[in-house]
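A single protein chain has been omitted from the complex, and every remaining protein chain is retained in its original position.
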Amino acid sequence: MPSEVLADSHPADLLLRADRLPHIWCPGCGLGSVMACFTDAMLASPVPVEQHVCVSGIGCTGRVAGYLNIDSFHTTHGRAIPFAIGLKVADPRLQVTVFSGDGDLAAIGGNHLIHAARRNIDITVICVNNFNYGMTGGQAGPTTPFSAKTTTTPRGNAEQPFNLPHLVATAGAVYVSRWTSLHVRQLRQSMEEALNKRGFSFVEVLAPCPVGFGKGNDLGEGLDEMWFYRRRSIVDHGANLEDIDLSMSEDEPIVLGNFVNRERTVFAPAVEALALQEVLNGTP
Amino acid sequence: MPSEVLADSHPADLLLRADRLPHIWCPGCGLGSVMACFTDAMLASPVPVEQHVCVSGIGCTGRVAGYLNIDSFHTTHGRAIPFAIGLKVADPRLQVTVFSGDGDLAAIGGNHLIHAARRNIDITVICVNNFNYGMTGGQAGPTTPFSAKTTTTPRGNAEQPFNLPHLVATAGAVYVSRWTSLHVRQLRQSMEEALNKRGFSFVEVLAPCPVGFGKGNDLGEGLDEMWFYRRRSIVDHGANLEDIDLSMSEDEPIVLGNFVNRERTVFAPAVEALALQEVLNGTP
Amino acid sequence: MSVRAASVLTGSHFMNGDTASAEGALAAGCLYFGGYPITPSTEIAERLARRLPEVGGAYVQMEDELASITSVIGASWAGARSMTATSGPGFSLMMEAIGLAAMTEAPCVIVNVQRGGPSTGLPTLVAQADIMQARWGTHGDIQAIALVPSSCQEMFDLTVRAFNLADRFRHPVIVLADEVIGHLTERVVIPEASEIPFVGRRTPALPPDEHFRPFRALDDSLVPPMPLPGIGYKTHVTSLTHDERGYPQPDAGIHDTLVRRISDKITRFQSQIIDVEEIALDDAEIGVVAFGSTARTARRAIALARERGVRAGILRLITVWPFPEDAIRALANRVDAIVVAEMNLGQARREVERVAGLTPVIGSHHAGGALLPAETILDSIMEAAHYAQRSPGRLASRGSAAAG
Amino acid sequence: MSVRAASVLTGSHFMNGDTASAEGALAAGCLYFGGYPITPSTEIAERLARRLPEVGGAYVQMEDELASITSVIGASWAGARSMTATSGPGFSLMMEAIGLAAMTEAPCVIVNVQRGGPSTGLPTLVAQADIMQARWGTHGDIQAIALVPSSCQEMFDLTVRAFNLADRFRHPVIVLADEVIGHLTERVVIPEASEIPFVGRRTPALPPDEHFRPFRALDDSLVPPMPLPGIGYKTHVTSLTHDERGYPQPDAGIHDTLVRRISDKITRFQSQIIDVEEIALDDAEIGVVAFGSTARTARRAIALARERGVRAGILRLITVWPFPEDAIRALANRVDAIVVAEMNLGQARREVERVAGLTPVIGSHHAGGALLPAETILDSIMEAAHYAQRSPGRLASRGSAAAG
Amino acid sequence: MTSLLQRIPLDLSMEQFRIPHGQVFIIPSRCKGCKFCIDFCPQDVLAESADLNGKGYHYAVVAEGKEDSCVNCRFCTLVCPEFAIYSDAIQEAAS
Amino acid sequence: MTSLLQRIPLDLSMEQFRIPHGQVFIIPSRCKGCKFCIDFCPQDVLAESADLNGKGYHYAVVAEGKEDSCVNCRFCTLVCPEFAIYSDAIQEAAS
Amino acid sequence: MARREVRLAGFGGQGIVLAGYILGKAAALYDGKDAVFSQSYGPEARGGACAAEVIIDDDAVDYPVLTCPDVLVVMSQEAGVKYASDVADGTTVLVDTDLVRLDTSRPLLDAPFTGIAEQLGRRMVANIAMLGFLTAVTNLVSVEAMEEAIRTTVPEKTIDLNLRAFRAGYESRVGAVA
Partner (left out) sequence: MARREVRLAGFGGQGIVLAGYILGKAAALYDGKDAVFSQSYGPEARGGACAAEVIIDDDAVDYPVLTCPDVLVVMSQEAGVKYASDVADGTTVLVDTDLVRLDTSRPLLDAPFTGIAEQLGRRMVANIAMLGFLTAVTNLVSVEAMEEAIRTTVPEKTIDLNLRAFRAGYESRVGAVA
């Protein structure tokens, strides 16, 4: 048996705009891994691929929309969720996933995040938390751990970060999980659950950003940050969400798990999507 | 002894722009009561009145800033908190209270609310929750109970409201309470605690809005809504914040209390306020 | 067309302007409203909150105006005719997303019922000071299409037209109403559904294949057919500068091509958009340029002027953007002087000055808060008549508002 | 003045434009920066995050641009010189709050390092397409003060000047930089602290008493002295239309008085603000109007034109708002034709057209993404020379961008 | 009046435990007749006036027979949205 | 490799419990040498190539002696940020 | 008929706005005239004074805002204070004698609208009684148009009551004059 077989395409290429590869992400960046998991979860979803749409904001993570070979929307910074709400309400047949960064979703987009969770609108949000604004070159954001160094916190971050699963669950999400880009199988599985869940589902994915975050915080390359996750992560699906804050300290565990899976009334304003088509066709 | 003594001014007038009375609030509105409690709490605060500043957004509640006879800022809709942050950071000697409505603070201003709580900046936020946008005539907002009728939810609200104490505590506030405009002594006391607390403190006050909310929801006049609070309220300082959602149902209690009082690092970027004065005086 | 018929409240109504706009939206087939209340536009939201679910549409009250307009753009991309309504402060908050709509060529309608500004200003009182903002409020270069109703009937008619123009040009269209018209109640006649003009969005004629280029215009219109999601086109839509495939391209040449196309698609066909009404201009020596509720005041003012022997007429702008330059030029050639009457410090006046050539231009305005009194316009007309008599050459343009 | 001396990095530096702007802010005594990162302005934030705490100031990274600018206004009211920096998308989000700053007369500085728009557009590439937005982006009528640096030295100098103008006029002042200048590194000479121009904010001369009227101007400047909070003035500040006491008044007369005062306080003294540079205009037959990085290209273009025998010169606008109308008029009287060179579809060109009278105006522009090539400007100069020769009368203005 | 408001005096300071007497002050022109003070005064001290004030409201007055009942709990002072009523301790301590 | 990733196969479907053999496929030109697959393959199947790819990276290859060790757990498929590696089941079931 | 301007003034809850709407609607839809109706807005007016304006014209109503009322209806003391001075010599002033006492030398047309409504058992239809009176004493609108406007505007169940109130108001004047 030969060792490896050389190939020139990848099974996931079908779901990717392969003509746009290689993507812009840095070597050692975790975003590609998260996107790989998502393509896999999408394939497993019972909804036909044509009906999947992806909405991103602006940021490195926000570029995901541009690589997925589905109807995909790369909107403005922070506004992926309201855009997704418009799509979903106007055409409820769409399987709408918002895929964006921690800054996009929790800094400038934080209000939309909590309100969408409150409404319990039936969309899935995948939030890649790399602890900083990667795209703009590594500034601190609302997920940057206390004391971490970034280009705007040269003396260490004086702010305390959000605990996103806790925040989003408090706001009303019915499915909430956290994984890292190392935990690819659990992540993939959680994404699949999130896609299938009716209501607002939220998957936080911790991922290395060696260029924006690793560098300044002695985390080294992407690989080192992956080892860091390996060392510190524990899985506790039943964790008390109050207790899963993230910090820079090596002593504190990074708690992962599928934390919340419950039922609440799903937001469904009275639109009859099929009727939409009829008004469209003034000129074909 | 005479029965009542007729007076032509009120001890609180000192803290009010009495020349602007009567205020614009409707008969039976709870806002005046909340403002009365605040003037009383302000008097009890160890900080001299001159150093108190009040920042409001836009709304009926937002008019509070205009009635208090202190330095007071009636900003734009939703932005009272960032304005307050600028004031407080640039001059930490100021005792900064944000006084605004549920819509202002939790709808359009929701992001600033959670981020300010996360940072744990040393300001106090008093949020009057009258379950609707009063100023614009009674539309639904993020605090409108499920199924409640408003001018934009003629069939009953399809959205579920925020549980504000839970949300704000999750985001990071160190002092969190909820009272109604009927519970004036506890409210006054809680405001005083909030003012004295270092860090981000949050007081939610339920108050009647007979014109915007009462009318459409068979709550009758302001007085009826006060009786409604009387009937349904229970005080439970130790309540689990998850369990204090508000609903329209007469069977569900309205849980009040001083729920959270804890310590977290207070946000204090390195400004030396006293130095500020020196740059001001180019021309006196 | 069943949805539309059910949506049309055919008949004569005594209806306020905001409500008429809401009914216009329904008659145009609007199925999505994303909004956030703000005086004096709130009645539009309130009406649609009640009516949209009756016709299979959805009213979503968002958490702020950023969310409102962005959800409207999302709904547009899902194929729905969609809109929002707001006033000054909310309009200012929508500026970033208006650029998104223009850049992604998402048709949608924004009704701005103008009130007094700047800032929170005068929430319940009229102004017309968002004219220039409607054109220039977002960063970068885009065109604006803005219609200005003068009556409740026009609140209905122009809202319908706004949807048709939006789909025709794949561009956000603004209905620049004002508080007086929004809050006024008048007779509004809603025609039969079949009489409501309808110009639908063009969608790709062919099913999806790998040659599909979502941002390639197939004809001189420069407007690419707009694919629906969910049916296999796999369109990528981005707010970044993009090529015909929709792929981001940080390239000056591609940028110039794109920005000019989305601009030219409107300017080239601006005659399809521009609409003005001429009132008593046949014999006029003084032309009053006015729009919105001010145009009604102007009617009274020209009557008073004529009583005083000055033949004044009105060029009422129904479209302010694209600016009716040709009509203004024609007016300038025909009258001795132009008065621009508006409730702001002289915004449209600048545009008129730009194209009026040698004809003197006099501004008649105040900052808002109440209708411009007919007497103010009358004074300007008399002043204009005076000037025009004395100095036939080009005058420096004058007006009570400061320039800058 | 100890804070200021410590803040001034006196000496010669090789510094990029963004950093120079940050140092300008520090030298001007800025003690508060509220910001949100955005290319190509981020280096300003990064520099100030490091430097402000060193001088007793505060850098606060807010959750978005709405919060950034509003916190800056709050800090201004607390007495601090305060600023933010952003680019197109963030600038669009600041539009509402710019109205708040104008309405409450809160001095502050906003640096917009322009990139290609509309929408997310070209984050890393240059444009100059926010010129009109800087003037008209917020609802209602306010004036704009906007300075346009052409070099890193001017990033420093004009940021200092912006603070002084802000305090002098109690108005938000915009530094309209562009990506090329923001990202360029050049020599920047920072003078001694004592040499840095400083025009401070006027505060009330008298201690608080009941006659104090926070919004009453005490002299012709029309600028009321600005009280600090915390010391007993008990000022009420509102975004609503207000009287001299600062009390809300929904009244057309009070509105007109207020809106005109906050406008006139700038236009009356615009000569104190307006600044232009004349380059080789003495003998020029063609005048090139240019600003920002394009003014540098224009230098090369006029050199090339002169090689070809066309005497071209440059009127470099250092202030774009208030628009230097007088300087343009003077230019129009002196040259045969004007070329307006800018990286947008012709924004300043419209203003030039408005005041150039009979002199032909030719636009030289593209939508951005790279510097306008010197050859493009040269072509326009040659075309202008050609036209000017043939038709001495007023020409319809021309240019490659569409109007509207 | 039931539990909730009777508990109120519990958080008063010690000296006030001497069940002080209060004097009620009223500014009739300010009252908008919401009755908050009347319905919820823990001692049922207050009632509606017979005549109308300038705005057309029956303002709050001390009810007949309740002239000595006010305990100066300040509830009315704090609850009145119009700053139309307040109480003050009567100087001579009642014990 | 410790607990965390060895637990992974637990959520595989039953048929995969037959400890399948996997075949590794590689697209060398895509690899950016992050070593995620190499360091974390639960069977230590992978290693760096000796030579560089066009971009100048040592890409992933099957390590010597590990030709039969792949269990087709798909970890590498999912973790590779560059879509440069994947595994597939070898047809004949290994049991 | 040339342009006629009507101001109805009272306090919130009296149905002033509804009355104005009905009056305008009657003229605009059922009398073949042009009419516009608007109400005063303003936060300062919350829950207090409240006013509605109706302008009726045979031609199109150009300037849509009231300049000086031809008819002023005063339904509350506060409204009286606020608006009674804002009239011309020819202004017809109607007052609800039950609620308003105007200190003026000008002739007033008055009737106890509230009393009339109370006789019908529902104080809330005082506004409609007022409209009946107004119809009788002015030539602004026809009785038929008003009745049709009431029928098409008020809730189904209250049509009868409202029509009775309208007629009672109308007759109170007709009786008085006769």
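By written order: A, B, C, D, E, F and G. Residues from 1 in each chain.
Note that a contact is a pair of C-beta atoms (placed from the backbone, for glycine too) under 8 Å apart; a residue touches a chain by one contact, two chains touch by 3 or more.
Because the structure is a prediction, the values reported are computed rather than measured.
K.L.:
Quick one: which of D:21, D:39 or D:133 touches the chain that's been left out?
P.N.:
Selected residue, touching the omitted chain: D:39.
K.L.:
Tell me which stretches of subunit D touch the chain missing from the display.
P.N.:
Missing-chain contacts on subunit D: residues 12-14, 39-40, 123-125, 180-181, 183-187, 293, 296-297, 299-300, 303, 370-371, 374.
One rule holds in what follows: only the chains that are shown with their structure count from here on.
K.L.:
What chains do subunit F and subunit G have as common neighbours?
P.N.:
none
K.L.:
Rounded to the nearest whole Å, what is the centre-to-centre distance of subunit D and subunit F, using the mean of the C-alpha atoms as each centre?
P.N.:
It comes to 57 Å between the two C-alpha centres.
K.L.:
For subunit A and subunit G, let me know how many angstrom lie between their CA-based centres, rounded off.
P.N.:
61
K.L.:
Which subunit F residues sit where two or more other chains touch them?
P.N.:
Correct list: empty.
K.L.:
Note the residues in subunit D that touch 2 or more other chains, in rising order.
P.N.:
53, 59, 63-64, 66, 89, 96, 99-100, 104, 119-120, 238-240, 250
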